[in-house]
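All protein chains but one are shown in place.
What follows is subunit A.
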Amino acid sequence: MNVNQSAPPVPPFGQPQPIYPGYHQSSYGGQPGSTAPPTPYGAYNGPVPGYQQTPPQGMSRAPPSSGAPPASTAQAPCGPATYGQFGQGDVQNGPSSTVQVQRLPGSQPFGSPLAPVVSQPAVLQSYGPPPTSAQVTTQLAGMQISGAVAPAPPTSGMGYGPPTSLASASGSFPNSGLYGSYPQGQAPPIGQAQGYLGVQTPQRSAPSQASSFTPPASGGPRMPSVTGPLLPGQGFGGPPVSQPNHVSSPSPQALPPGTQMTGPPGPPPPMHSPQQPGYQLQQNGSFGPARGPQPNYGSPYPGAATFGSQPGPPQPLPPKRLDPDAIPSPIQVIEDDRNNRGTEPFVTGVRGQVPPLVTTNFLVKDQGNASPRYIRCTSYNIPCTSDMAKQAQVPLAAVIKPLARLPPEEASPYVVDHGESGPLRCNRCKAYMCPFMQFIEGGRRFQCCFCSCINDVPPQYFQHLDHTGKRVDAYDRPELSLGSYEFLATVDYCKVREGKLLLSFPSPFPSPPAFIFMIDVSYNAIRTGLVRLLCEELKSLLDFLPREGGAEESAIRVGFVTYNKVLHFYNVKSSLAQPQMMVVSDVADMFVPLLDGFLVNVIESRAVITSLLDQIPEMFADTRETETVFAPVIQAGMEALKAAECAGKLFLFHTSLPMAEAPGKLKNRDDRKLINTDKEKTLFQPQTGAYQTLAKECVAQGCCVDLFLFPNQYVDVATLSVVPQLTGGSVYKYACFQVENDQERFLSDLRRDVQKVVGFDAVMRVRTSTGIRAVDFFGAFYMSNTTDVELAGLDGDKTVTVEFKHDDRLNEESGALLQCALLYTSCAGQRRLRIHNLALNCCTQLADMYRNCETDTLINYMAKFAYRAVLNSPVKAVRDTLITQCAQILACYRKNCASPSSAGQLILPECMKLLPVYLNCVLKSDVLQPGAEVTTDDRAYVRQLVTSMDVAETNVFFYPRLLPLTKSPIESTTEPPAVRASEERLSNGDVYLLENGLNLFLWVGASVQQGVVQSLFSVSSFSQITSGLSVLPILDNPLSKKVRDLIDSLRAQRSRYMKLIVVKQEDKLEMLFKHFLVEDKSLSGGASYVDFLCHMHKEIRQLLS
């Protein structure tokens, strides 16, 4: 498999899929099951050529694939119908097929379709069916975008008839790319036009597939393309056609073969003009292959024209560049992975397995390595030497989420108690006992797997070894058999704080943590109704403080502070009849005015607390104080925890720029003129160093700060978020907060934030086996030295990304080991150590590494890297760095791993075929390329949010999910298949949901059926829908219910509540919405996917030449 790299898997699937499969497969390991992958593609891509191909393969291969195809069709369901109607779909397919044909031409370069693939072939072959395999390889190779359009025409022509088969592959690509065009088959032509297509041809090899395609073709109509229809704009048969047809048919076919993308084919240059003819992207199979569409970009258009002519349905597409459908589609990849790997549990026993994508639902069985929910790596196969690593430029990083929440089906880590002697550790490197430790000398000693030190086994821990050298009790002890487990910490692991009164608290064990609610009661907060809302909510929320395990009541104590430019502490001791307020106005030198009665048990002081929360809004109802302080508030909370000698969390509810005379006073320094200058970085830097100092003190005290912001204007998030950021806290921002509109979102976030299980006073240390070491850390934490990640608080959402570098040679035999140890205080005050272990493979061939990479993780790392870099470098430089690195990664692959092929081809590794699209999303993000409407605060906010995101969050954040709501039958209970985030995919007759983890839009097409409007909004026409609506009326009809359920389920998946915004087509709010269609050119100048791919191709070629 390895050899094949991603490819291997591919073969089985369809080549296109290969890529995907690649992933899966890798995970599956040897599992032939790989076949499965194809299926998935088929399914998803179904629509797209890629799928088709797969299908073919599948077909050929085994039932699965076949299954797949059907699946695809099935998927199509929603679409299918439509498509079907069109018939065009078929037609298109036809065209697409033509396309494929064309590709053939393209393939020509390759030689025989298969041949071309050849290089790849190997791979392909390995897979399964030769052809497929071939394609796969191609795909692997990277999609190739051949500028040569030329072939296209013929194809197109061809397309119809025979093409289909062939086309299937090629054609599909182009089509998909183009909107309706595809269907029209124009795309294909295009592709063909481009010589590249030819290249892809190899995929054509697909021909065989072709056959398969055929089926797809039928399937073609499937949804995928659906989008196409939307394109309406295009002359095509418009809607009908476009949708179903495009996607489905073309893509499938195309992909397989196509993986390659024909760049703007030379011939058509004019049309493509935008895309430089020069580039021809051929993506490896990855894209193309998978989804047929990809390959031929540009071509499609030109082709389109042709097509148009040809198949009635497909109408001539306006000339365009690469066919978007021919380039690797995130949707397809995700769908494939789901289908391939979502069914069986992921068993962690084997070293170096690539886990399923984060977008896939899967169960994990811990058999010695930490679940991917805890740790994900950019690559599961690490180059043995630093030279190789440097050459490849692929960052070696792990994204660690030590306290990740698990699905109910998976057991949380076992707690191991080693008694008074504490956890067993290596004497030299202090690594904790783990399954990789080698017991020797009959069990009397063990050799550390990290530093090779030989340690004695303490007598009480001694156990005999069996004939394989394993301890007899290995399976009875979590620390010897599992990847993740916890130790109960002993006294030695408890922090002795300065000033800790050992006499009064004889136990060095920490006291249970405390939550302190600190509420801004300045004029702004009162006026918006925030204070009243919050106080009301807290009354009930306090019953739901996190508790340990099955504890009856939470051990957490609570305290309350309100503030404007002075602070008000409250004594809510249970013995009082009324709460007492203590005002501290000495904000320059903050202190805690009381000890007893400030932090109380909720149950005991319930009456007093309720009375307090009732009175707070009243007391300040007439306030006219507009000034606030900020740093002193945090200081106060921290001092309170210090006085109470416990760790804890501050919940700050703050409204405005802290301009009152006090430490940490800020001025308004927002200056948009700085954007795109060398000084832009200052917008991300804190205004004053005071907050860093404060944060440091907070960390020392185990005081985590969660900040809820309700700004009306600039509040300098960059500065205010410093403390939350460094203490492992979260920042929530509700711009222009209004109770009516934002209450749901705020309360929901608040509830989740208060209730979530959190560890305090944590220190995380990542140990590695000799050869690599952790050199850099990203996330919300503080580091006082180079190895210990200190987290005042850590919850299940917080992620730390760790970068590794070589400091020696790694050994292929022993692989590379990671051990992440987290020492923390649980919410009941118990001191614990959570250990995660992960073993990775090491390779001497770069190809092995490229086959075991994970793009999502890579993007997570790169985004965090870039977002941190903006603090110190001009944004432009950061973007260039990213692009260069990406180009180097891909060029290295091309140079070292891909089979020789025309320089005009863009060949992407299967595992990384989405790298360009995702990277483009990162580059276009608000932080790196702000649009005019993005405020400085927004950028700073997003910047710090991303810093602690996990892989799943960055994935959807950078590439939003766009879900068509009205395409699938109402009865279907599954989530509708997503479509690509491009305006071209929107049909004005449909309704879509878009979400990126922070925002949720409901987009309503202008010509959506009245019935739908009525069912969803309870108004009679499109024009009566209120734009900007944030709540859907609760209506008793299946559609409304389904949509609302879907929204609920989306919200449930995200760590923050996403406020819904209803956007009407052509409405002014649509601009906001379009911002999230990340495959399109953005208003702020961000490149479209296609453009970027071309650019990337150019870069790579430059590097190669």
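Keep this in mind: a residue touches a chain if its C-beta (ideal position, glycine included) is under 8 Å from a C-beta of that chain, and two chains touch if they have at least 3 such contacts; residues count from 1.
The criterion applied here is as follows: contacts and distances are computed from a predicted model.
Visitor: Look at the options "Gtr1/RagA G protein conserved region-domain-containing protein", "Origin recognition complex subunit 1", "Replication protein A 14 kDa subunit B-like" or "Protein transport protein SEC23" and return the one that UniProt uses as the protein name of the missing chain.
Guide: In UniProt, the chain that is not shown appears as "Protein transport protein SEC23".
Visitor: If I consider the whole complex, including the chain that's not displayed, which of A:483, A:597 or A:779 touches that chain?
Guide: With A:483, A:597 or A:779 as choices, the missing chain is touched by A:597.
Visitor: Considering the whole complex, which of A:343, A:626, A:712 or A:935 touches the chain not shown?
Guide: A:626
Visitor: In the whole complex, not just what's shown, which of A:363, A:582 or A:1072 touches the removed chain?
Guide: A:582
Visitor: Among A:612, A:875 or A:1043, which residue is in contact with the omitted chain in the full complex?
Guide: The one listed residue touching the chain not shown is A:612.
Visitor: Taking the full complex into account, what residues of subunit A touch the chain not shown?
Guide: Residues touching the hidden chain, for subunit A, are 501, 503-504, 523, 566, 568-570, 576, 578-586, 589, 591, 593-597, 612, 615, 618-619, 624-627.
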